[in-house]
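Every protein chain except one is present and positioned as in the full complex.
Per-chain numbering from 1; labels A and B assigned in written order.
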Amino acid sequence: MIRIVSFFMDLIDIPMRHAQRYLRGHSIAWVFLFPNLVLFGLFAFLPILLNVAYAFTGTDNIMLWDRTYVAGENFAALTACSNYLDANSCELDLFWRSVHNTLLFIVLQVGIMVGVSLVTALILNRRIRARGFFRSVFFFPVLLSPVVVALIWKWILQRNGLMNAGLEQLGLERVVWMLDRNWAFAWSVFLSVWAHMGFYTLILLAGLQAIPRDVYDAATMDAAKPFRTFYRITLPLLMPTMLVVMVLALIKGVQTFDEVYAFTGGGPGSATTLIIQYIYETGFAGAPRLFGLASAASIILALVLAALTFLQLKFTRRNADG
Amino acid sequence: MAKAIDFLTRTRGHGKLHWTDWFTYAYLLFGILLMFGPVVWLVMSSFKTDAELDRFPPRFLPYAAQTVELEGYSKPLPLYKVVSGELAGETVAQVRRIGLTSQVVRLDAPDQIVKIGLKDREPIERISIATENYTNLFSKFDFLRFFWNSTFITVVATVIMLIVNSMAAFALAKYKFSGRAAVMAMVIGVLMIPQTVVLVPLFIVTKELGMLDSLWGVIVPGAATPTGIFLLRQYMLTIPDEILDAARMDKASEWKIYWRIVLPLSAPAIAVLAILAIMWRWNDFLWPLIALSRSDNFTLQLALNSFQGEMTTQWSSLLAMTVLTLLPVALVFAFLQKYIATGIASTGGK
Partner (left out) sequence: MADLRLKNVTKSYGAVEVIKGVDLEVAHGEFCVFVGPSGCGKSTLLKMISGLESITSGDLYIGDDQVNEVAAAERGLAMVFQSYALYPHMNVRQNLSFGLENLKTPKPVIEEKINAAAKMLQIDELMDRRPRDLSGGQRQRVAIGRAVVREPRIFLFDEPLSNLDAELRVDMRSEIAQLHRQLGNTMIYVTHDQVEAMTMADKIAVLRSGLVEQYGKPLDLFNDPANIFVAGFIGSPKMNFIQGELQGNRLLLKNGESIELPEARFHLKDGAKVTLGIRPNDIAPGSDATHGLNANIKSVEQLGGDSYIYAVSDMGDNITVHRPGQVNVSVGDKLLLEVDVDTTHLFDTETGLTLRKNRTGNTSEASAQ
């Protein structure tokens, strides 16, 4: 095996040696970058340009040259609302419903996620036995695929499922969770927190462990009470990490699709349809395929994400600087 | 047991347990239940027969009715214990059920049908593992095909990604060429454009390259990741330049320096990235959903998702399939837990 790889690599070495001779000094770097840049070009940069082109053209033709220029029509359609808070007043009510759903979803999800992750990280940061084990307990679901997560909880929440059995045990009525708009939404938020909190816990735990022991010792010498220590020392020192976690959670929250789609399919009705699902269904699942509209919605989303990513890089860098 | 509790509750500092210690352990216990519980429940359920899956309230262990083969009946008959009436105490086999009465036969007289009330009998059950849930996956569904598709995509995409990204990371970490800052800016740019926001054009580019509805259409578009470049570059920066210079003095070509010196020395970072890539690819959903349309090409995730629509009532197969889908991830996790945690913490996810 090693021999085969070795032979293959030596084979590549022949043209590379020639390249090295012609490209003086450090220009050889471009040869190493080439495959990656081709992939980035084809599957990241070209799509951005195309995305703009599609957003400003209409008809359901897939080839760009068959499409007609419609200027800002797609954007106009997306934003045609008499009242942005009421999706029914919009021309594309489903889009606005998905925007509202997404906003509510990330507010709840990020809030709960950061809270739960912080508590968990604080607890894991205490002097406990088997910290490694408990850390992986909370981390484990992060590795599960969204579809698996969705099915696990769907099975528990089905009409004859474990959750309803628990309710009956407590003397309560059974609930058909997936057919109730509010319950379906609430469980979607829960499921996504369940699946991802381990990841944020891990980051916060690393942040907590980076706080030097001496600071706590100094606080003890200053006779600070535990809660005071938390508010005046732990929380301020953890704030940079918290910011990173919050922005990361926002970035991922906005892009939530897989687990909720597999869990509810966007229903009941459109109660749990999020923005990515709207783009997916507009561009790919529906007929006719409205590429222009999907692209326009993508661009709006991309701008939001770019802003958030910029924030994240800024916070991360500030963290790294000290 | 007392020892176990003692072990778990022992604090490292002071001898006595504060209320916060109790809270801590209560929280952790609840955590285990909430995080592992659903998965354990899934695995348990996947071994249950359809009848047992329909049962409410559900039971933890997989039970199945005991059956007996009797002469004159084509199917095995379920066994019941009669609790009241004239046959009380006897074991009978039920032939059929009509309304509130049950037609049963004694085991020693299989041709004499007796009618008893439903309430007069109790099923005889034993723990039994419904392995047919799993074997059906192979016989009735094309499970192996989906498994192969997922595996192929995961392995090939990971290998391509490791090679392509490590080459780029090497160039960005070890050469001072004009344009390096521009390339770094491009990489950050790509970081800001997740796949989710360029779905339409990505679909069109893939289609134009003739890769739509083929496994390559899933592999290639995501083969180069900015995260991979960042992770590997960061690590390669820690390799002293003097080692590269030494290799140059040893007449190694630049390519040889890359694969004989830098690549082996970056093994820890490569391992972390490989694990991450495997997880991303194995669990990937949205892009395969768009790029693959023939069910022949479906990955496990797509198959799972599409079957949950088709087989709303057939939980038995669906649960078994879910278990098999999460199994590889669980195994990877069990063995490489430490790498995964550090890897994910260092990249900040995808």
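The definition used in the following text is that a contact is a pair of C-beta atoms (placed from the backbone, for glycine too) under 8 Å apart; a residue touches a chain by one contact, two chains touch by 3 or more.
Small disclaimer: the values here were computed from a predicted structure and weren't measured.
Touch with the chain omitted from the figure is made, among B:28, B:261 or B:275, by B:261. Contact with the undisplayed chain is limited, among B:43, B:70, B:209 or B:252, to B:252. For chain B, the list of residues touching the undisplayed chain reads 240, 242-243, 245-253, 256, 260-261, 264-265, 267.
By definition in this document, only the chains that are shown with their structure count from here on.
Chain A and chain B, compared by their mean Cα positions, are separated by 19 Å.
Looking at the complex, you find that chain A touches chain B at residues 9, 12-13, 16-17, 20, 25-30, 32-33, 35-37, 39-40, 42-51, 54, 62, 64, 119-120, 123, 126-130, 132, 134-148, 151-156, 158, 160-162, 164-165, 168-169, 194, 198-199, 202-203, 206, 226, 244, 248, 252, 255, 257-258, 261-262, 265, 276, 279-280, 283-284, 291, 294-295, 298-299, 301-302, 305-306, 309-310, 312-313, 316.
On the chain B side of its complex with chain A, the touching residues are 7-8, 10-13, 20-21, 24-25, 27-28, 31-32, 34-36, 38-39, 41-42, 45, 54-58, 163-165, 167-168, 170-172, 175-177, 179-180, 183, 186-194, 196-205, 207, 209, 220-224, 229, 253-256, 258-259, 279, 282-283, 285-286, 289-290, 301, 304-305, 308-309, 315, 318-319, 322, 325-326, 329-330, 332-333, 337-338, 340-341, 344-345, 348-349.
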